[in-house]
Structures are given as structure tokens and as C-alpha cells.
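So the structure is just underneath, and the comments pick up after that.
Missing here: one protein chain of the complex. Every other protein chain is in place.
And then chain A:
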Amino acid sequence: MNSQADIDQEIAAAAQQPGGPQPRIDYPPYRSSVLRHPKQPLQLIDPESVELWAPAFGHRDVADDEADLTIQHAGTPLGERIVVTGRVLDGDGRPVAHQLVEVWQANAAGRYRHQRDQHPAPHDPNFTGVGRCLTDADGTYRFQTIKPGPYPWRNHLNAWRPAHIHFSLFGTDFTQRLVTQMYFPGDPLFRYDPIYQSITDPKSRELLIAQYDHDLTTPEWNTGYRWDIVLTGTHRTPLDTEDDNS
């Protein structure tokens, strides 16, 4: 198994090659990517029919209390209670309203409630780590949860993931689909993590880091983080307004 020093060298070498804002889909320091990335260039195509629309979600799909990951069990989960909020916007600055945001994460000890997670950190019987909400008319989402812990994984010897929350988002077009990870500011594990470093442009990488926001921090209750999520632009023209489902 490779050491962290081996991976650090590969990360440094990859950083020397010009990189765009997207993750490098061919990124050998992330070992699982080696056989799983397409080698042919992506085919550029104008979207048509269903690709110009996104699936619709509504209050039938998501209950209001699913946005609070701390109230899903009889007891209170352990760890730092946090609020994470922000706006989902498209590349033209328009709010993405009434769309589904899904999140999943490890508990405060860095363990997922999943049978394949065998990291010997404690499970928290009061924390599942799954949440959903719909953005409001302004594109705002908001979750109350517990700050996840970092955890080891088997990419290489002594591999640790920075603390993160997985986000799944839809825009107004099928082509805006995004699954990504939100990170916390100042995490010392950033430089060692091949998944985070697969975005070789430093400015783009920073777009994944939430900002601590003291105004979101509530006395005696929670700390607050703000993270705005910008999707790509829509292919439909701004004149093509429609009263989307709600």
C-alpha cells in the first residue's frame, strides 16, 4: 500500500499540470478513479427535450422535518450542533427555487451509519446522517445537523478524509445536475486528500468550503456555516419563464 508521502508526490505532480475548475476525472492519486474514468473526450451536444428540464420535486416528496438531522431519533445526537445554509443559484445568478437538496454525512466521530463503514469509531444511535429539503422561492436551503468528523479510508496508508457533507442538487435543467461535497474552513487534512485535490485549480477548490458565519451562530445552541452553491447556467432563455411546480 502506498504511503501518504507517495500520494503527496503524485498530488504535487498533478498540480503542475494545467487544470480547470472541475475535478480531474483522471486523477491517479485517487486510486479508485484509475479504472472508472472514461478515456474518450466527452461528446459536446446541444441539449434537447428532457435535457432542457429537470425533474420536479414538491412537498409531497419531502417533509419539513427532514431538514433537521438532529431530531430523527428519541435522543440528542452527540457532537457540535451546526446550521448549514446558503442559496442555490444558477450560473446567471438566478435562484434555483423549489428544488430538492439531499445531504448525507458521517457522525461526529467520523462514522457513517452504513454496514460497509467498518471504521471502529462509535455509532451514534441518535444520528442517521441523512437530510433533505426543498429550496425556497429565493433558492435558500437550510439544514440543522452535527458537524461530521474526519475519518480514515483505504486509498493509501494513513489516508484520512477531511470532514465533509455530501450534497446532491438539481437545477432547472437536467444538465445542471450536481453531486458534490461541502468542506469546513481551515481543515488540516485538505492537502493530503486526493478527492479534494482532484480539483487542481485552487480557487475552484475553495468554492467547496463553507464559511463560518457568526450571525448564524445561536447563543447556547449551535454554530453556523454558510455555503452558496452555484450550478451551471440554464440552456433555456430567461424569457422562457414558467411557474414551476412548488
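Please note the rule applied: contacts are C-beta pairs under 8 Å (C-beta built on N, C-alpha and C of every residue); 3 or more make two chains touch, one makes a residue touch a chain; residues count from 1.
As a working rule, contacts and distances are computed from a predicted model.
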Hidden chain of the complex, named as in its UniProt record, picked from "Glycogen debranching protein GlgX", "Protocatechuate 3,4-dioxygenase alpha subunit", "Heterodisulfide reductase subunit B" or "Metal-dependent hydrolase": "Protocatechuate 3,4-dioxygenase alpha subunit"
Which of A:Val50, A:Ile71 or A:Leu157 contacts the chain that the document leaves out: A:Val50
Chain A, residues in touch with the chain not shown (by the definition above): 20-25, 27, 30, 32-40, 42-51, 53-62, 89, 91-93, 100, 102-104, 112-114, 116-117, 128-132, 166, 168, 173-181, 195-196, 198-199, 203-205, 207-208, 229-235, 244-245
